[in-house]
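Only a single protein chain was left out; the remaining protein chains are all shown in position.
By written order: A, B and C. Residues from 1 in each chain.
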Amino acid sequence: MYSEKVMDHFQHPRNVGEIPDADGVGVEGNARCGDIMKIWIKVEDGRIVDVKFKTFGCAAAVATSSMITELVKGKTLDEAEAITNKSVAEALDGLPPIKMHCSNLAADALKNAIADYRAKKLQSV
Amino acid sequence: MYSEKVMDHFQHPRNVGEIPDADGVGVEGNARCGDIMKIWIKVEDGRIVDVKFKTFGCAAAVATSSMITELVKGKTLDEAEAITNKSVAEALDGLPPIKMHCSNLAADALKNAIADYRAKKLQSV
Amino acid sequence: MNAVYLDHAATTPVREEVIEAMLPYFKDKFGNASSVYSFGREARKALDQARQTVAEVLNADFNEIVFTGGGSEADNLAIKGAAWEYRNKGRHLITSSIEHHAVLHPMQQLEREGFEVTYLPVDDQGLISVEELANAIREDTILVSIMHANNEIGVIEPIAQIGAITKERGVLFHTDAVQTVGVMDIDVKKLNVDLLSMSAHKFYGPKGVGALYVRKGVRLIPLIHGGSHESRRRAGTENVAGIVGLAKALELADAERSVVVPRIQRLRDRLIDGLLQIPHTRLNGSRTERLPNNVSVSIEFIEGESLLLNLDLKGIAASSGSACTSGSLDPSHVLMALGLTHEVAHGSLRLSLGRENTDAEIDYVLETLPPIVERLREMSPLFSS
Partner (left out) sequence: MNAVYLDHAATTPVREEVIEAMLPYFKDKFGNASSVYSFGREARKALDQARQTVAEVLNADFNEIVFTGGGSEADNLAIKGAAWEYRNKGRHLITSSIEHHAVLHPMQQLEREGFEVTYLPVDDQGLISVEELANAIREDTILVSIMHANNEIGVIEPIAQIGAITKERGVLFHTDAVQTVGVMDIDVKKLNVDLLSMSAHKFYGPKGVGALYVRKGVRLIPLIHGGSHESRRRAGTENVAGIVGLAKALELADAERSVVVPRIQRLRDRLIDGLLQIPHTRLNGSRTERLPNNVSVSIEFIEGESLLLNLDLKGIAASSGSACTSGSLDPSHVLMALGLTHEVAHGSLRLSLGRENTDAEIDYVLETLPPIVERLREMSPLFSS
């Protein structure tokens, strides 16, 4: 049912954890659907230099979370924001149709983290 | 589905045929149900001395026809009239329930033959 | 002579290759096709493969195949499912007077529920008039159901022509193809049908499994509600072994048809010609628009069950009309629809051929049958020689 890439990221998720002094934190999902993702980013010179996640959810949720952390590391915020849930799924060689909707929310969580970073920065100005 | 006795009478029906100068002839059944029996009797001194039948019908119809001819040979008319469809079925070690209604009409055919004999006798008096 | 089986229209033995294909799904690959773990994944794969095979043979799409618990269930799902679903569009249904009970009885049930049903007659050859059918379609007609070939008399109805009309008139069209799938080449697009039923045990597959083709866009209210199996059209843990068996049997029949069917048809013709030598005997149904494996004759002055039992005692398995009606005492509604009298209808005999029948067997039947007929006629009060 899942692609090899999904299974690889599910079994060996990259960048699991928290960043205690993160510059931005984003959450997406809800317990009703059974998928919640939280993402922490560290930003330097407009670039994401570190990223970590924690996810409660199915294999698709874990794999998309893991995949997005790989995709964004080193990217500028604008580049990172351009990533969509669809492009994450594609990077994983696709997801089962039933999983496209609920469990594919890593890009949204990331956007929330970037928004959080920007809001904090605005406040600190 | 059929008892051994039924199968025996079906495979080797006794007294098949017609009696050209019969004293009484009886018919019972109809083509709709698929069972028609015709019976010829020869009567002497109030006793049935010969009997023959022809039957269009299923194994049960053939076997009951054959059985009744065996049962009545030598019997007085009163004795013969006392034979019921049920007793014919019993003499055959029973019939399948679905066959009890339509295909078990030998006793009725015999009654008709006896009535025919009596009517003819009345006329000839 | 060993037993001669000539009742393939009633049921067929499961082919060795089909049993082989089914066996792994009883024990080793027994998982639930709906589960996520590996056990279930093998069953899921087999199910998908079977659905794909059936779809390809019928020239249909993967999602257009619904597996059922047999031909009767497929007929019921098509007819009641469509009638219930589209009842607000209209309440008129059309069928023929020679359908199998698995079509007629759902129709009668729908009548009890307030639907109106037109039962079209057939001519003395057993054929539906396409013109009469076109005239019977009304504003409120929602479904037409006409069988592809009749199970008793083997007559093949003009399904493609009927389908062209129903398509033009925007009416759903179901065909009960239980007797033709595996025997004839079936293309649902060419037949212009929206719904088509089949039953595995008629083409050397297992009993208790069938399929319904449901054209994309046609909705049905299920007979069996529950889990989301079969795209919510038929709930219940899938009979994986049975479905694999159905697909395997269909695949084999399809691959071998061009070789097997002409051989069977030749045997059929020998049988028909031989039987018609018996005096007072007639073929039931069209000689040309006829299943390649069906022989149905009326043998006057004798009764069918007696004939069957006598044949059985000689090792020949045949049928006197539909297997399903053998519990009943009324003569077959199909033979009556041809205009036969009761007596003649009672004297009908169906011999239906299959892939394992041989010329020697036909010889045996043609030797064995006439003396039995003669003996029964001598015993019959209806016959005067």
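Methods note: a residue touches a chain if its C-beta (ideal position, glycine included) is under 8 Å from a C-beta of that chain, and two chains touch if they have at least 3 such contacts.
What you are looking at is a predicted structure, and each value in this text was computed from that prediction instead of being measured.
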{"item": "Full-complex contact with the absent chain, from C:Thr11, C:Asn59 or C:Gln125", "value": "C:Thr11"}
{"item": "Residue, one of C:Gly154, C:Gly182 or C:Pro206, that touches the chain absent here", "value": "C:Pro206"}
{"item": "Per the touch definition above, residue among C:Gln109, C:Gln265, C:Ser286 or C:Thr368 touching the missing chain", "value": "C:Gln109"}
{"item": "Contact residue for the chain not shown (choose from C:Val218, C:Ala317, C:Leu366 or C:Leu382)", "value": "C:Ala317"}
{"item": "Sole contact to the chain not displayed, among C:His101, C:Lys167, C:Arg215 or C:Arg263", "value": "C:His101"}
{"item": "Interface with the undisplayed chain - residues on chain C", "value": "3, 5, 7, 10-14, 16, 19, 23, 26-28, 30-32, 34-40, 68-73, 75-76, 100-103, 105-106, 108-109, 199, 201, 206-209, 221, 223-229, 235-242, 305, 308-309, 311-312, 317-319, 322-328"}
{"item": "Residues from chain A at the interface with the omitted partner, ascending", "value": "10-11, 13, 16, 27, 30-38, 54-59, 61-62, 98, 101-102"}
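Quick note on the criterion: only the chains that are shown with their structure count from here on.
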{"item": "Whole-Å gap between the CA centroids of chain B and chain C", "value": "41"}
{"item": "Chain A and chain B: spacing of chain centres that average the CA atoms, whole Å", "value": "93"}
{"item": "Where chain A and chain C are represented by their mean Cα positions, the distance between them in whole Å", "value": "57"}
{"item": "Residue numbers of chain A (touch at least two other chains)", "value": "none"}
{"item": "Two or more partner chains touched - positions in chain C", "value": "none"}
